[in-house]
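I'd like to ask you about the structure that follows.
Of the protein chains in this complex, all but one are displayed in their positions.
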Amino acid sequence: MQVPAQVEYEKATSVTQALSLLARYAPGARILAGGHSLIPMMKLRLAQPEVLIDINPIQALRYIERAGDELRIGALARHADLLAAELAGQHFTILHDAERVIADPVVRNWGTIGGSLCQADPSEDLSAAFAALKGSMIIAGPDGSREVPARAFHTGPYETVVGPAEMLTEIRLPIRPEAGSAYVKVARRAGDWPIGAAGAAVWLADGRIADVGIGLTAVGAEHFVAAEAEEFLRGQPAGEEAFAQAGQIAAAHCHPASDQRGPASYKRHLVSELTIRVLRTAVRRARGLAPAPGLAPAPGLAP
Amino acid sequence: MLYGAILRSPLAHARIVSVDASAASAHPAVVAAFTGADLAERGMAWMPTLFGDVQSVLATDKVRFQGQEVAFVVATDRYAARDALELISVDYEPLPPLMDASTALDPGAPVVREELPGGNHIFDWAAGDKAATDAAFAAADVVVTCDMTYPRSHPAPLETCGAIADYDAVSGRLTLWSTSQAPHAHRMLYAALTGLPEHKIRIVSPDLGGGFGAKVPVYPGYVCAIAASLATGRPVKWVEDRSESLMSTAFARDYHMHGEIAATADGQILGLRARVLADHGAFNAVAQPSKFPAGFFHIFTGSYQARAAYCEVTGVFTNKAPGGVAYSCSFRITEAVYLVERLTDMLARQLRMDPADLRMRNLLRPEQFPYTGPTGWQYDSGDYPRALQLALDMAGYDELRREQASRRERGQYMGIGLSFFTEGVGAGPRGHMDIMGLGMADGADLRVHPTGKVVLAISVQTQGQGHETTFAQLVAQELGLSPDDVEVVHGDTDRTPFGLGTYGSRSTPVSGAAAVVAARKVRERARLVAAAMLEADPDDLEWQEGKWRVKGDPETALGFVEIARAAHSSLELPDGIEGHLDASAVYNPPNLTFPFGAYICVTDVDPGTGEVKVRRFIAVDDCGVRINPMIVEGQVHRGLADGIGIALMQVIAFDETGNCLSGSFMDYLLPTSLECPSPELGATVTPSPHHPVGAKGIGESATVGSPPAVVNSVVDALAPFGVTHADMPLTPANVWLAIQSVTGVEGVPRVT
Partner (left out) sequence: MKITVTVNAVDHTRVVEPRLLLIHFLRDDLGLTGSHWGCDTSNCGACVVWLDETPVKSCTVLAVMADGRRVTTVEGLASGTRLDPVQEAFAACHGLQCGFCTPGMMMTARWLLDNNPDPTEADVREAISGQVCRCTGYENIVRSVLRAAGREGAGEHEPRLRVTPPQGGRAVHPGPGQVRR
């Protein structure tokens, strides 16, 4: 009978109140947003916080808006909000690609962007997507807010830089011209955690890759990033040869584990294969072309 | 009401040194706590299985699988019961676990059942003619062999198992509301176990949230609830959660098969041979007729003309949950059909024959029915070529092959997989089919009220397959009534006749037949009353358009409602009628019935990732007379989804230390609406000659026939790479590995 252990509960109606509750109850307190990462852990009794601080009443943290050259996503934005946000899809197709294959529609109604990022599951899709987009996170604490690059946000499986008396409030994504992005995920079934997934964001100039971000999910890539492949690609002509090499480099530098989803050799192959596919699609999108034709995508596989 | 929770073993194999539940008992919300020792005092620590073995209710000496029941607490609320489990301390002495059935009979293997003379060995069983089969193989031009596994899976009905046990000390009656597909058989078992007389036990099991074989066995949780109610004098409710269900209740399959098919060079199948290792888990708890330790596996010649066949099956214990016969297997026919349909496809490939052509060449012909196969099965009726042709026409088979060729040129890989299956359902003739010594006949009681309304009480009960509708239709048809005039009662042992329950697609063939036979008895009684009403000789009456009348004289027609009223009136009743029209019947089927079908599955495979998408599923089923086509189709829809799940994603897996890796729906994956295409159904009707209305049963057919269609399709898609076989589940990783194992070079197809 999987039900949580006893826990105390507080409601916060503002960020200030949430922070003061965190300070009071740290380190045994956990932020409760959608709860769709935390509550399952509590039911299995793998997480046993002493106090839950429910931040759902903080409506002010639920937004997706443009501010100058940035897209800003409030930490309490639900996955469904992000998938429905034309603004997000318009500038960052990778986010819609990813959201479409995260969990299922009902879970997406309640799970939050901030909650998923802070859970820091190595198989969580948005971490790689935000890393590819070179976004940043805003973390509020007792001494004010600080900005942390997405690529430095995660420090290990289930670990982030958010301290016990801090909370994530916003994700920021720079909007830059000549951009294209894509995300592709392979899973055993619709809604399953990925066996492996890759996201790419490219910024072109004169037919070459001026800048690129490659995020990898569930394959042990440090900070969810394929840094060596990115370095190789910068300045390269945007074409199949470069994609193939980038794929090989990305595969060589990740650390997938063998498990029920597949052996490490297969996951490593996936890294190469998917990196090539997302680069190809991202470049085509940056050029204003449709994604590459081919087979109808399998469930869980973005076009 | 008290709520129970079970403490389960985290280890697959360990000696129990001590169990201390005293801290749990001291929890303020806990009313009682039970250990194996406590139950042993009441003679309830061990219970019989449905197959002549015993199973532990709460462990006394050892634990033999991860998830095995060790202790039971009852508390005033469920959450407290869960908390109290953490207060029970158990001291285990770990033992090396036996997780690989293929090593079970090796010297030095860990022994699961040291108290039994056979150790890990359960049975050896064989069927067929070995000499004739060896001769057929020796004479063959082509022999194809394959080792294939039908992996362990779980039926996973959406409602888990549970029970409320309510013992009333004043009346001495035990009422058990439980999720049971076989309430009468369970009642007998509980009587033996508890010492309560059978007539003081009532099992209520009407509306189940799915069964699929998972709710046939008696589970320790039910017994614990009963023991707790006996001890506390209060109702005790126990409902398992999903992980308990997946880890401890009846699994399905786990057959490791070595199959061989022998043929002439022009594709005539001469013989089949199989050697099977059956992993039964820690206790032999298979729910199947007692004379068949490997179920009906020896029907493995399938739908073809092979005259020689021989199979051997060895069953062993391992440190896994008990079970084996569940999930629409028709007593191991899923395994048999999978074997023969894979071998047939592999033979076609070897001979460079189209798999549809090879099947059509070898299918049994209608004039051969009733057909007695080389392992003794007598198939009742069938027109196989017609069903296969219909499936091919519906699929546009030739067009699909052309599309496949064209796509291959463009580096795209689609597969077309066929499966032709024959089922044997409706167990069964009581002379040679029994469970725990109970013959597998089933009863029906019909009571006719004075206003002509009818109540039908049957021994099977429904888990969603619509007996309330189907059986009402059967009776209404016989008596000239509307189905709305027939009330179907099931699932309560106090109100229904004895029978062996719902599984193995037996409801329509056995209980349905009983209902029809009983209805016909009622109709014959109505004849006698009508004759009295008309002052005519009963032989001068005919039944026309739902009424009895003097032959050729419609003016005299009497409807059932009038006759029912008259039977209760002051009318001078004829001999043989006591004052009502009621009748009952126990139906002993003369044989199984043999539904069959032809399935075609079209898949698209992405060799770069190994992903498989099922594009189309064409299913032609013949279940004899279709009593309610909408319900029949619903059963087929479900089985096709099962096939997709079983073939592509479902497996109950373990690691070598005995951990169950599939203890939740996060890892035991079930197909969703996105994996299942809209199926294309067709039907042929070949009535069963021995069933009162010619119906055969349909519930398990699609689960039997669909997995080989999917696997054949994927292997067909990968043929250009040289893949000839790959085991289920064909997850993306397994598909990719199959390609690698043949090509050696990542993803490069071999030129064929």
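By written order: A and B. Residues from 1 in each chain.
What we mean here is this: contacts are C-beta pairs under 8 Å (C-beta built on N, C-alpha and C of every residue); 3 or more make two chains touch, one makes a residue touch a chain.
Since the structure is predicted, the reported quantities are computational estimates derived from the model, not experimental observations.
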Of B:G4, B:P157 or B:P289, the one touching the omitted chain in the full complex: B:P157
Among B:A71, B:M346, B:L640 or B:C660, residue touching the chain not depicted: B:L640
Touch with the omitted chain, as defined above, among B:M360, B:A536, B:A719 or B:L737: B:M360
Hidden partner chain, touching residue among B:D100, B:D129, B:D241 or B:E542: B:D241
Chain not shown, touching residues in subunit B: 78-79, 155-160, 207-210, 212, 241-243, 354, 356-357, 360-361, 365-366, 369, 381, 383, 385-386, 388-390, 392-394, 397-398, 463-466, 629-631, 633-634, 636-642, 664-666, 670, 672-674, 676, 678-687
Residues from subunit A at the interface with the omitted partner, ascending: 2-9, 11, 32, 35-36, 39-40, 42-44, 52, 54, 56, 80, 103-107, 109-110, 190-191
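Simple rule for what comes next: only the chains that are shown with their structure count from here on.
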Computed distance of Cα centres, subunit B from subunit A, in Å: 43
Residue numbers on subunit B that touch subunit A, as the complex places them: 5, 78-79, 81-83, 239, 241-243, 412, 604, 606, 608-613, 648-649, 653, 661-662, 666-667, 669, 671-672, 674-675, 731-733, 736-737, 746
Interface residues, subunit A side, partner subunit B - complex: 1-3, 5-6, 104, 186, 188-193, 195, 260-263, 266, 269-270, 273-274, 277, 294-296, 298-301
